[in-house]
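One protein chain is absent from this view; the other protein chains keep their places.
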Amino acid sequence: MPENTSHEEPDLIQLLTPEGELVEHPDYPIDLTPEEIRGLYRDLVLVRRIDTEAVALQRQGELGLWASLLGQEAAQVGSGRALRPGDMAFPSYRDHGVAWCRGVSHKSLLGLYRGVTNGGWDPAEHGFHLYTIVIGSQALHATGYAMGVQRDGAVGEDGEAVITYFGDGATSQGDTNEAFNFAAVNNAPVVFFCQNNQWAISEPLERQSRVPIYRRAAGFGFPGVRIDGNDVFASLAVTRKALQSAREGQGPTLIEAFTYRMGAHTTNDDPTRYRMSAELEEWRLKDPISRLWAYLANTGLADDAFFASIEAESEELAEQVRRDCRSLPDPRPLDIFTHTYAEPHSHLDRQRSEFADYLASFEGAGTEGGR
Amino acid sequence: MPENTSHEEPDLIQLLTPEGELVEHPDYPIDLTPEEIRGLYRDLVLVRRIDTEAVALQRQGELGLWASLLGQEAAQVGSGRALRPGDMAFPSYRDHGVAWCRGVSHKSLLGLYRGVTNGGWDPAEHGFHLYTIVIGSQALHATGYAMGVQRDGAVGEDGEAVITYFGDGATSQGDTNEAFNFAAVNNAPVVFFCQNNQWAISEPLERQSRVPIYRRAAGFGFPGVRIDGNDVFASLAVTRKALQSAREGQGPTLIEAFTYRMGAHTTNDDPTRYRMSAELEEWRLKDPISRLWAYLANTGLADDAFFASIEAESEELAEQVRRDCRSLPDPRPLDIFTHTYAEPHSHLDRQRSEFADYLASFEGAGTEGGR
Amino acid sequence: MSTKLTIGKAINAGLRRSMEADPKVLIMGEDVGKLGGVFRVTDGLYKDFGADRVIDTPLAESGIIGTAIGMALRGYRPVCEIQFDGFFFPAANQTFTQLAKMRARSGGTLKMPVVLRIPYGGGIGAVEHHSESPEAYFAHTPGLRVVTVANAVDAYWMIQQAITSDDPVIFFEPKRRYYEKADVDTEPPLASAYRMDGARVARPGADITLLAYGPMVKTAIQAAEADTEHDIEVVDLRSLSPVDYATLNASVRRTGRLVITHEAPLSSGLGAEIAARVTQDCFYHLEAPVIRVAGFDTPYPPSRLEEHYLPDLDRVLDGVDRSFAF
Partner (left out) sequence: MSTKLTIGKAINAGLRRSMEADPKVLIMGEDVGKLGGVFRVTDGLYKDFGADRVIDTPLAESGIIGTAIGMALRGYRPVCEIQFDGFFFPAANQTFTQLAKMRARSGGTLKMPVVLRIPYGGGIGAVEHHSESPEAYFAHTPGLRVVTVANAVDAYWMIQQAITSDDPVIFFEPKRRYYEKADVDTEPPLASAYRMDGARVARPGADITLLAYGPMVKTAIQAAEADTEHDIEVVDLRSLSPVDYATLNASVRRTGRLVITHEAPLSSGLGAEIAARVTQDCFYHLEAPVIRVAGFDTPYPPSRLEEHYLPDLDRVLDGVDRSFAF
């Protein structure tokens, strides 16, 4: 019955093998400069490093939580680098690699997971919407945004495109399916990028779908394609093409990036309760960074000095991440009231002033809240 | 872009043409006795008659509303007659033809649309759940029920199957898609029967789906099939096969019955605001009853006496419907409180007794509620 | 220039004026296009503004609100119609977790100028799910503004104010009053109108305050007129979140008594919050506890029972009597 477990699907698009060999594909020529390829390598290494540091910071009590992207760097960096500056992305909560590509600082991400904010950056500035935690909700936001793009007349060869990220689990939500349908019916310029990392917390893919996820798209009347999600070339090339097709008025595409969540679901999770380490071992051989390393090294597109410089940059970044995290200022109590509404709201104004008085009543009492 | 407007899709299953000619189909042999075929004719005529009377009763102020099945008789009667006694159906609000097949009296349906009840029959007694008005909700109930059938070990050659009815508009709802997925993942014994009557109130099909609806199923991993919804043979044969497949543990099927809503959406609606009468004329040629009449007459399977007897029965039934409707007793005020909970609830008990006192205070005052 | 308009037509006129004033204003919903909505509130807008600005959506309420949020993020001001009160619930997630919270989440960077128009309330002899009053769910949700109208004048102005608000506004339309008429002067600039979050003394009185909103305002006024023993002041709340306690408390301090009426079920209805708050604010002025006359704690009954479920003139006056009995 379930046919969704094989990585070896005939229609999986792979341009770079786990061994670092290029694969020719008629529809997706690799037209990247060596510079760009080294850039991708740098992206992959640095986002993994941010991630590693964040996990460690959580362990040290500096973050409330962290959702690790370990293993999904290629899917995120490839698709993130396929975006143009004017495009808009609607992420989920694990898309730190896309955030990186969109120029969102690690500091903002840390702020969210430290609990100093529920947002942390200006979506318009980065073409990167806020993280969305309620599974599936952002797929509709992206679709609506794309319908706005259409209404702005911004569809065309140099038009704008929209992308939204979600997981395999998210494909079960009504909202995600409604988004597929709204996008199809309206021919909206949106790319649905599903990172199928094989797990939704403890639930394996077969609890979410009876057939490969990319096939869902055809049922709604638009193309679906499965890529090797650990192959940064495939992710970049296929996403770029899908975005271009959206941009030019061909409507939506669903990309299923077949990848693997190498870490726990979040720092709260204990995956040993539900999955086999053998599975992990198997996927370790498909690591997205090693294969690009192999390719760069084998082809001579990068030398030891290059790798050393990335390593050094990574160390520096790690240092910076730790410093930045610890230096994040706590919000102030009265900030609770500040941004619920754009315009004044009498209930809140009253609560705010009562609370201010209450806080003031402790002043000079020696302790904060001091019975 | 939209490919969903053609009735002449290659994969539409039709066993009886509008002209009343049989069509051979390798997968769906027609193995009905003349008796059964005449029975289907009788069903079609009588459910249409109930419907006609109900529309008239609404015009006379006897019903608050009526949702006419006009044009959809074959879809409903065919599928309804495919059910076995132990099967369970989850209808929407227009499925009076299925109700008929399940032995639910017209009186119960009239009670609902008159406003004396929101339910009106015992679902277990008839294998026919209550009408569901919130679009799409019943698809999940059917799926859950089917999962219950699995847990009861009632799957197998003589097992039980579940069917749920909904419209083309309903396929846009998150709930319907979640039901498709739950059914697929659990391989639940449920048949999704979509009456695509081309309209969701004023919205034509292309506002709901970019591609033919039956294709949605493949995206979730189960078969979808389109039938001529005005062909009672096709409806019966294809539904019977899908039910059997569910029964035997093969999981769900989606049947798209391609039909047409000949009347207004409900008695509240004015379709002249949004659709062309030419469309209506075209569909009139495909009438589900005339074609069965032609078949019976041409083949000699029924004679004038038969048709006359059905006509007489129909007149009698009409009379009965009018009488039954007018004789429906109004509920009593305190019934409001009776069935909210199965067990006592102190708030309600208090409100009920206060209201009883309040009502009693008018007694003898000459008028009911008498200022 | 003053025109006689029904509430439905007044909303239609307000929508039209908003769409003329701002090309970013869009209409979305089921059957809002050619049909003009099942209550014809968007009548003519599709014809005059086209399918890009008056969008017949797929039948999916979550999809409507979810895509409206996306449109708002793109700079549009969508006005979404939920066809009936009882069909809001599929959109609860997008409304409560996304629409209401987006601004706070963004620390004030984003705004959410989205209006949800919801015809609500009973009294039209409808089938299940077409007669409900879900306003308390919204009033309990921080980040939303909630208003309702009781007459055509307010309908005309308040829909426009809702649309110009940068906050999400839930706009409840009293469906059984859609055909009530009033003279509406459609000329003055929007800026000159009162604010939609101010309550209104609909009928001055000295003995007791009767608070109503939406469809119950008419009933409240009729009750006040019918009561020859007490001089009843009727306050029309207009805004359900925030509530204009300045106006309300001033009335209660004068009269010393308050009766609240709404169609929604009593328990945890909006009347509860107002009763609790007014009691706290006016404790020494109240000569009786706040009395609530509301729908019962049951699902809305089949329509042949709705006259008993809905608070009517007699039940409202019974509430007044109960207040004076203290």
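By written order: A, B and C. Residues from 1 in each chain.
Rule of thumb we're sticking to: a residue touches a chain if its C-beta (ideal position, glycine included) is under 8 Å from a C-beta of that chain, and two chains touch if they have at least 3 such contacts.
No experiment lies behind these values; they were computed from the predicted model shown.
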Touched by the hidden chain, restricted to displayed chains: A, B, C
Option from B:19, B:36 or B:152 whose C-beta touches the chain left out: B:152
Using the touch definition up top, pick the residue from B:185, B:200 or B:243 that touches the left-out chain. B:185
The listed residue (C:34, C:53, C:101 or C:218) that touches the chain absent from the view is C:101
Decide which residue listed in C:143, C:174 or C:214 touches the omitted chain of the complex. C:143
Absent chain, residues of chain A that touch it: 64-65, 93, 112-118, 133-136, 169-170, 172-175, 200-203, 207-209, 268-269, 273-274, 330-331, 333, 335-337, 340, 345, 347-348, 351, 355, 358, 361-362, 369-371
Hey, which chain C residues sit against the chain that's not shown? 62, 86, 89-90, 92-93, 96-97, 100-101, 104-105, 128-129, 136-137, 139-140, 142-143, 241, 264-265, 267-273, 275-277, 279-280, 283, 288-292, 296-299, 326
Under the stated touch rule, tell me which residues of chain B contact the chain that is not displayed. 90, 117-120, 122-124, 129-130, 132, 134, 137, 139-152, 174-175, 178-179, 181-182, 185, 338-343, 345-348
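Just so we're on the same page, only the chains that are shown with their structure count from here on.
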Using each chain's Cα centroid, which is most distant from the centroid of chain A? B
Chain B and chain C, separation of their C-alpha mean positions in angstrom: 35
Chain centre separation in whole Å, for chain C relative to chain A (CA means): 40
Using mean CA coordinates as chain centres, what's the gap between chain A and chain B in Å? 44
Can you pull out the residues of chain C that are in contact with at least two other chains? 57-58, 60, 62-63, 90
Note the residues in chain B that touch 2 or more other chains, in rising order. 172-175, 207-209
